[in-house]
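The structure follows.
With one protein chain held back, the other chains of the complex are shown just where they sit.
After this line comes subunit A, so read on.
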Amino acid sequence: MNDMRIVERTVDTQNTKITARGVQVHYGTSHAIKDLNVDILDKTVTAFIGPSGCGKSTFLRCLNRMNDTIAVCKVSGEIKLEGEDIYDARVDPVQLRAKVGMVFQKPNPFPKSIYDNVAYGPKIHGLTRNKAELDEIVESSLKKAAIWNEVKDRLSAPGTGLSGGQQQRLCIARAIATSPEVLLMDEPCSALDPIATSQVEELIDELRSQFSVVIVTHSMQQAARVSQKTAFFHLGHLVEYGETGQIFTNPQDPRTESYISGRIG
């Protein structure tokens, strides 16, 4: 009953994009996420921080069911996207992933041309009616991902021929080209230089007007700069979740405090 009330409230405010209740994730016998509850808001950037191996990526992958591809991974509990249970038997994960896009920790462009990399998503989802529209989506996505100027003269060159940072921005462009409702980013800036990082951060800030963005990061500064909400993970638990400013200036939990002051992690 308690749960019901929470769900009702979130639907009422029209503000919550994703609700997770009692989420448990097991990799075989190892327990990676322990009883996690969180509400991720729409048109907000949510940062996941925490020491390495605490389950940030694991939880992120639960949100678009990428964990389905790992045979040993078992997810229980309830995750709802706008009130619909994404682990419902009727849900096709393929359809879910069109709504919840993802940028991975390691850049993974397709070994195809830059153009094809970005155009692939819109093509398979039938988002465009003709080549001109597709061209436009490709261009605007590449511009949003702050890479257009670097690649506009070589759209037919292979995406794998770009530098690591450029590849990551290409992957971001590819993810936003399908216009998802939620964008999950797993350490998107770990391979980027400070200039590209700040461009991506700007981009994330822009994306906030249309999507709900969840970003995993190891950089406190980055979390502080781009996010409105921050979740601190530790050993599979969601220790603390709240306004970014409050988490960084006035953490409630001693573990959060020691982590952001550099004592654990």
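By our rule, a residue touches a chain if its C-beta (ideal position, glycine included) is under 8 Å from a C-beta of that chain, and two chains touch if they have at least 3 such contacts; residues count from 1.
Just so it is clear, contacts and distances are computed from a predicted model.
Taking the options "Acryloyl-CoA reductase electron transfer subunit beta", "Phosphate transport system permease protein PstA", "Phenylalanine--tRNA ligase alpha subunit" or "Carbon-monoxide dehydrogenase medium subunit" in turn, only "Phosphate transport system permease protein PstA" matches the UniProt protein name of the chain that is not displayed.
For the options A:Lys17, A:Lys80 or A:Arg97, the residue in contact with the chain missing from this view is A:Arg97. In the complete complex, the hidden chain is touched by one of A:Cys171, A:Leu203, A:Val216 or A:Leu238, namely A:Cys171. The residue from A:Asn15, A:Asn108 or A:Ser190 that touches the chain not shown here is A:Asn108. In the complete assembly, the contact with the undisplayed chain comes from A:Thr69, out of A:Thr69, A:Asn130, A:Asn149 or A:Ser209.
Considering the full assembly, A:Gly121 is the residue among A:Gly55, A:Gly121, A:Gly165 or A:Pro188 that touches the omitted chain. Interface residues of subunit A facing the missing partner chain: 64, 66, 69, 71, 94-95, 97-98, 101-102, 104, 106, 108-112, 120-121, 124-125, 158, 160-161, 171, 174-175, 178.
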